[in-house]
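Note that this complex is displayed minus one protein chain, with the remaining chains in position.
Entry: chain A
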Amino acid sequence: MHELPQTLVSGLALGALYGLIAIGYTMVYGIVQLINFAHGEIVMIGGFGALTIRLWLPGSVPLGAALPLMLLGGALTSVAVATAAERFAYRPLRGAPRLAPLITAIGLSIALQQIVWAFYPDAKKSRSFPQFGGDAFEITGNIHIQRDDLFVLIAAPLCMLALGFFVAKSRTGRAMQATAQDPDTARLMGVNTDRIIVLAFAIGGAFAAVAAVAQGLRAGQINFEMGFILGLKAFTAAVLGGIGNIYGAMLGGVVLGIAETASTTYIQDIPGMQQLGGGGWKDVWAFVLLIVVLLVRPQGLLGERVADRA
């Protein structure tokens, strides 16, 4: 079991990434009960936004100094695309049957992929993303933290704290909670619900950009297809944690990340399970976990907070 700490650290980094993206699903679902399947593509576009800033800055600027600007550029792109999607693709369908916005989301996701594929320079194959070089930080003999993982391990909890504070304490945050509880009454009480919905998409977009930069740093590359699997995993994380619940999204992400790395390492050591272990089966085990959790707790780990969804 000496590799357990390392497995947990790797799982935590992966899970924090899933959690950041899951926030986008859960915020939007909490307020308008829409699964925004184009959210994976919002992540991808944020990555390309950040990469554009890096390429635009002179190469002599160190990555550490460029990072805040890249985050800003990525966030601006993601937020712009997410709010535009809300305004032009989802708002006209508000009040339409649930399937209509869902199909729109899938269509939007394909469209966004193809737009980047066709128009971003050289995006037909993976574009390399800057990384912090150098060896991993050695915590103890058998725990290493990759330099590029450090970003997500720091950024995810910070973003989470800021969001929790914003939703619980600020006036707009309370308006958000009100809208999630009952949009009609909230509107009667003077809350501009359209603005709140746009804000939910915008926050999801900003988190998506942070996730995109984290993913770019970890993998050293981004491509136009990257949003698909990330989006699917993050959606799973959101459901696992209890969709509509922001803390649930983060917890669901971490549980999913650790489940993936742990099943890669350990399942095959169980006698008789040798054929069912390893990287090829990790998604199977992650989904087995999801099914078990949903059987025992249909509302997800932290529950779909109907009374207080945001």
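Just so we're on the same page, a residue touches a chain if its C-beta (ideal position, glycine included) is under 8 Å from a C-beta of that chain, and two chains touch if they have at least 3 such contacts; residues count from 1.
One rule holds for everything that comes next: contacts and distances are computed from a predicted model.
Asker: Leaving aside the chains you can see, what is the UniProt protein name of the one that's missing? Options: "succinate dehydrogenase", "SWIM zinc finger family protein", "Branched-chain amino acid transport system substrate-binding protein" or "Cytochrome P450".
Answerer: Record says "Branched-chain amino acid transport system substrate-binding protein".
Asker: Which of A:Leu55, A:Ala96, A:Ile110 or A:Ala162 touches the chain that is not shown?
Answerer: In the full complex, the listed residue that touches the missing chain is A:Ile110.
Asker: Just checking the interface: what residues of chain A touch the absent partner chain?
Answerer: 3, 6-7, 10, 13-14, 33, 35, 37, 98, 102, 106, 110, 114, 117, 124-126, 128, 131, 133, 136, 144, 146, 148, 215, 218-221, 223, 225-226, 228-229, 232, 235, 239, 243, 260-261, 264-265, 278-283, 298, 304, 306
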